[in-house]
Every structure is written in C-alpha cells, then in structure tokens.
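Missing here is one protein chain; the remaining ones are kept as they sit in the complex.
Chain lettering (A and B) follows the sequence in which the chains are written, and residue indices restart at 1 in each chain.
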Amino acid sequence: VIAARAPIALLTDFGLSDGYVAAMKGVLLARLPDAALVDVTHAIPPGDVARAAFVLEQTWPHFPAGTVCLTVIDPGVGTARRPLAVAAAERFFVGPDNGVLTPALAHPGAAARAIEPSRVGAGVLSRTFHGRDLFAPAAAFLAGGGAFERLGAPIADAVLLPAARARRDGETVRGEIVYVDRFGDCITNVHAEDLDSLSDGAARGELVIRAGRGVVVGLVDAYGEVASGEPCAILGSGGRLEIAVRDGHAALTLGVHEGDAVTIEKGRARKR
Amino acid sequence: VIAARAPIALLTDFGLSDGYVAAMKGVLLARLPDAALVDVTHAIPPGDVARAAFVLEQTWPHFPAGTVCLTVIDPGVGTARRPLAVAAAERFFVGPDNGVLTPALAHPGAAARAIEPSRVGAGVLSRTFHGRDLFAPAAAFLAGGGAFERLGAPIADAVLLPAARARRDGETVRGEIVYVDRFGDCITNVHAEDLDSLSDGAARGELVIRAGRGVVVGLVDAYGEVASGEPCAILGSGGRLEIAVRDGHAALTLGVHEGDAVTIEKGRARKR
Partner (left out) sequence: VIAARAPIALLTDFGLSDGYVAAMKGVLLARLPDAALVDVTHAIPPGDVARAAFVLEQTWPHFPAGTVCLTVIDPGVGTARRPLAVAAAERFFVGPDNGVLTPALAHPGAAARAIEPSRVGAGVLSRTFHGRDLFAPAAAFLAGGGAFERLGAPIADAVLLPAARARRDGETVRGEIVYVDRFGDCITNVHAEDLDSLSDGAARGELVIRAGRGVVVGLVDAYGEVASGEPCAILGSGGRLEIAVRDGHAALTLGVHEGDAVTIEKGRARKR
C-alpha cells in the first residue's frame, strides 16, 4: 500500500547553517508542490558514510510504504561514483553509490538502478551539488509516482559497507560500540539473539557487560532501575544492546568511543 | 473551531543529530499521512523538564485550535511514570506525567487522562523510546480526530512543576532569571502586573532593575533605544520582564545564569 502523499525523508551531512538543505527542498517543492518533506538529520559529520547508514537503518522502517529516503553524503560528487536508487521493502532510497544505502541494499528483495539524469528531468549538473541537481529530482520523480524501472540500468554491484556484527568467542560475545547518541548512550552491534546464545531471557540478570572502564552486571528494563549517575545495560529501541548512564553521559563516564570493544559473558554475580 | 488539518507540534530533548525525531515522524506519517508536523524544538538539554515546560508555555498559545503538542522529555521512560494526555484551551498535549505538561495542566478547565497503549493502537513498547512507540501513536490518534475521552482513565493528580512567580517584598519586587535564550536575553518571572504593583506605566522609566553586576534604570520600548553593547530592560514578547544587551549577550555581560535573582525597585533616577 502506497501512502496518498508519500513522504520524502532527507538525510545529509549538509548541516542546517547553510542553505544547502533548503535548496534541495526548493527543488523538491518546485517539482512536487504537495511533497511531505521530513528531515531525518543533516548533522552527519561531513563525509561520514557509515554514520549516515546507521541512522538510515534505525529510521527507515518507521516511515510508511512509498516513502522516498533521500540520502546525500557525497564526498565523491562529480567523480565516477554512480548515482543510485534502491527499491526495498516498499520504500525507495536515493543517494550516491558509496555504501550509504547499505541498509536498503541489504534488505531481501532489494533492487538497485543507476539514475540517468535525463530520466528524472535533471538539468545541467553543478560540479559540487548533485543533491540539489540530481538526487532531489530523482526523489521527486519517485515520490510523484514515476516508475523505478525507468530511472536507469539495473546495478548488481552496488557498494556495500562491511557488516559489523558481534561474534561469539567461546563463552564470550565480542562486539563493539557502533554509535554514541546525543544522550551519550553507547549503542553496540550486539543484538538480543547474540545475548540469547549465552543466556536465556530469564538469565539476563547474570550477564556481565564490559566496555572501557565500565562493568555492568545484568540488563535492566528501564534506566530508572539504577541510581542517578550509575551505568546500566539495556536492550535499546533498535533491538541492540546499549550502555547508558542514568541522568548522565555513558561514553564520557566510561571513557569509550565509537569503535571500542564490548564484551558480554555469563557471570556469577546476581543482578542488583 | 478545529483546523482542517490539525498540526502536531513536537518538543523533545532528542536533538537533531540522531534519528529519534525522524522515527517519531515516520510513525506519525504512517498513521496520519496528511499530518502537518512542526518542530517546536528538540534542543532541550537531556531531561530538563522545566526548560521544556517553559518553551511549551511560550509557544502553544500561538498554534491553532486542534493542535496536538507532542512533548517528550522522558528520563523515566519504562518506569511507573504515567503516559499523560491533557485537553486544554482547544488544544491537546501528550507526554510523560513528570511535570512537562504543567503549562497545559495549569490552564483553567484542563482535563487529564492516562493513555492506554491499546486505545491508540500502540504495539509492543520498547524499553527506551515511548516517544516513538506510545506518545506518537497517541498524538496521531488525537490529531486524526480520536476522542480524548477514549484514551484512558481520568487523572486528577498529574505532576505539576512548582509555580515560580516573582513576589513583592516591601517596596521591592523579587524575581529570578528563568530562561536565557540564544541571544543571551535573560527572561525573568516578573510580569507586567508585578511592575505595576510598584509603578504605573508612566513611571516605568523610574524603575531600577538589578541582576548580577548589572543595574538598569527604566524600561525601553526597543533594544535600539540604548547604545550598542549597553544593557536594557524591556517587556518581552511573552509578557515578561527581560534584560538584554543591544547587539550583545546579556547573560555573559552581566555574569548571570538561570536561577539568579532579579530585583526591581522604584528609584529616583530618571530614564536616560
């Protein structure tokens, strides 16, 4: 089922201080006056394709069928990197072929095509801003009901970021912190099923989680189960193990950064 | 009168760097494709319920009847704190029962109800993100015309933040700085009627306002009445006494912070 007015969800590294996002929105509205434009974020650090892919993965499933995710982190603008569109899970994804669309490409049944500028009514492309000159027209084309198959030739070898799943090492799950959010919560690549390989749900209170200078015993069901300023581990809203500090900033408190290791073992200690 | 397309006004402490606000918007659009989504702010410092309540108070009266204010500052997510909806002044307010909805609850005739997840079509709730899983569905329910009374049981003891009005102390009005805005303007809890208890309008030029290392004599009608870099006192757009520095940052110039005292007395000095 496609929504009557399919949203266009914008995700870029353009920031909100300059006029770049607005120029894209102007192009979208000029082509599709009824477009429902939604900002995912524009605060991706310049060129950080992996971070953008993570935010895309965390958000796209919540948007309705028909949504066009316009994802422009494009340090290679103007080079031979291909402009890419992906159809997956009843949504569309538009962006450069540099790995940023990995969450869409990894979806079962995903189809990818190159975007031919002439097919989406793009004019002369500037050297530095294909978000405005090419990707926005492509997003408007799709949100307006244009056929995905008309965009350009199929692509079978789109760039994929390496999967970074946690792994089992004897009686230890070894993962890493993949994302620190604005609260300082440390989101890991450890999923519920990784924990279940060590433990059943009833025994989650016995898990010992280590990251940086922090050791946490057991998972909680709410930040409020620990005292203010104390660390805790919790299954977060994206289904991943997260380490947080109640009323505090876990990454600063534990001295950890994105990329740092997390280990989980079954311990003898009981949940507090 | 209810607007044809009632806006949903979002106010959170989620920031704009992560995907949390976008996930909420995706949920809203999936349920209400024509929703008019407006950001109030997402830059509330994490967990700062009082600051969020202040911004809510300053903004909600400007939105049309029917607007749903979706206000999620929720450090107690997952604990026993109740999910709350308030109907007041022809608007609706949705958020946790931790005081953040005080500006709505304090309105004459306000009605409060708990939100039963099943009544708003919420699915399984995550442990950490009821903004997405419960409050957004409740906001979509109300913005889509769902009956307030169907949300859940009435609540008579919703949490209220303490009122912090200025007080008269002999011939002095004693208040405090309750909010410093991005311009550095210091907004106080002193209202026009507090000043009138000392002075009629014609005599406002005689008031002596003290805050930090600043002494200002008289109120101005525009920042431009004082020289660049000079402090002034003015009745601000929310009806409160504000201390500003023309072309500058009053809080830095005067060395004051939120919570610091402000006093106002009738002085002998004449307005400059």
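What to note about this one:
Here, contacts are C-beta pairs under 8 Å (C-beta built on N, C-alpha and C of every residue); 3 or more make two chains touch, one makes a residue touch a chain.
From a predicted model like this one, the values you see are computed outputs, not experimental measurements.
When the full complex is taken into account, the listed residue touching the unshown chain is B:Pro64, out of B:Pro64, B:Gly146 or B:Gly205.
Against the chain not shown here, chain B presents residues 3-5, 7, 9, 16, 36, 38-43, 55-56, 58-64, 67, 181-183, 220-225, 234-237, 242, 246-247. Within chain A, the residues in touch with the undisplayed chain are 14-27, 29-30, 33-34, 37, 46-47, 75-79, 126-129, 132-133.
Going forward, only the chains that are shown with their structure count from here on.
Matching CA atoms, the turn from chain A to chain B amounts to 120°, rounded to the nearest 5. Each chain gets a centre from the mean of its Cα atoms; for chain A and chain B, those two points are 32 Å apart.
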